[in-house]
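Here the complex is missing one protein chain, while the rest keep their positions.
Showing chain A:
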Amino acid sequence: MISMILVLNHKGDVMISRQYRDDVSRAAADSFRLQVIAAKETGTQAPVKRIENCSFLYTRHLNMYFVAITRANVNPALVFEYLFQKITILKAYLGEEFDDNSIRNNMTLIYELMDETMDYGYPQNCAVDVLRLYINLGNIRQQDEPDASELTSQITGAIDWRREGIRHKRNEVYIDVLESINLLMSSQGDILRMEVTAQVQMNTKLTGMPECKFGLNDKLVIEKEASSNRKPGVEIDDCTFHRCVRLGKFDADRTITFIPPDGEFELMRYRVTDNINLPFKIIPAVREMQDQNRVSINLKAISTYNTRLFATHVVIKIPVPKNTAKTKIKTSFGRAKYEPEQSAIIWRIKKFPGKAECMIGADIDLMPTTRNKAWVRPPINVDFQVPMFTSSGVNVRFLRVYDKSGYNTNRWVRYITKAGGYQIRI
């Protein structure tokens, strides 16, 4: 199992070093600094590296390295998941953008968290809500005895993500269905890869230990329910669930039942690859005129969603050669600008109505270069958000909440489709 966890800054200085086993020495930090950081390996070389019989598994947060060192034949996915959760925990404690300074300033807190979340190299409870109960910025709440044992049953219990006795004045659940659409289109307009990956985020403010049942218009479920006059459901390729969801139950009859954590959490992710409605059609035409040192680009963007909807934050990034000297851009809508530091024309449209068509045309003059190296033509990248639209067609059918006290729950559902990797090769 894991022998040591290190947190290093971008220069490789040790900020946190916690040894869980004595088969790895402190000098390991030097090996890592010399052979990974100094060798500028991060980002190009694999995140698993073997140096002198030790395996180093690492990931980054901003410019910091989180490194796990081991001599054993560990489960690498487990190690990475632990490192990610460690980062999540630190974000919860220190703020989303925690940096070297916040690490230094909270060293003792972090050591406490290190101690609690891992024992002898085996990950232990990493649920932030529970950790918060007894690790609090270095100041332990002085507990009287019954409290402490309640706490320990919480830490080790079957439902370690929720504590008992939560009360809310108003019982509410917010559900956000966030779909990311990944598209890779060839320069001929063939779709090479298209899929929707989605997260269902929940924010629950519920009293007690409520039992929830959640339903999507999953094709497999709808087919089973005899009422045939319904719209056909969506074929979901695969889904993964928060650990509160009873997987055995889902495997048996595809019902999603759970006792939710309090507050925000990600209930599930799903993936859909069939019958996807692309919100935008992008038709580019790029012509390189070698002899004249010119490139001309024409691009048409067509929105396919309903006229009642609109997309926001539409950004189309059209790459241009590095040696671009001058651009002449005309757009029918929105604003476009050549941004040399990105080597691209960035076309921004704040609000893109449904069933609309926008055009951009650009004439690009190139600087003559001594080396006659061809332009690599990176893909066009599109970014957007379409509220109240799911490109997979998934929607929430119901969320039922049962609690002993029998209260009423208010539910709000939002949908957003945004671009994941929406790329068109040119």
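Quick note on the criterion: a residue touches a chain if its C-beta (ideal position, glycine included) is under 8 Å from a C-beta of that chain, and two chains touch if they have at least 3 such contacts; residues count from 1.
Just so we're on the same page, contacts and distances are computed from a predicted model.
Hidden from the displayed complex is a chain whose UniProt protein name, among "AP complex subunit sigma", "Beta subunit of tetrameric clathrin adaptor complex AP1", "AP-2 complex subunit alpha" or "Large ribosomal subunit protein mL46", is "Beta subunit of tetrameric clathrin adaptor complex AP1".
When the full complex is taken into account, the listed residue touching the unshown chain is A:242, out of A:242, A:294, A:313 or A:348. Shown as candidates are A:193, A:224 or A:404; the residue that touches the absent chain is A:193.
The residue touching the chain not shown here, chosen from A:63, A:153, A:275 or A:369, is A:153. When you scan A:59, A:255, A:312 or A:331 for touch with the missing chain, the hit is A:59. Think of the hidden chain as still there; on chain A it touches residues 1, 13-17, 19-20, 22-31, 34-35, 38, 43-55, 57, 59, 70-78, 80-82, 84, 92-96, 98, 101-102, 104-109, 111-112, 115, 119-120, 122-126, 134, 137-140, 143, 145, 148-149, 151-153, 155-158, 160, 184, 186, 192-193, 197, 237-243, 246-248, 250-251, 266, 268-269, 271, 373-374, 376-379, 421, 423, 425.
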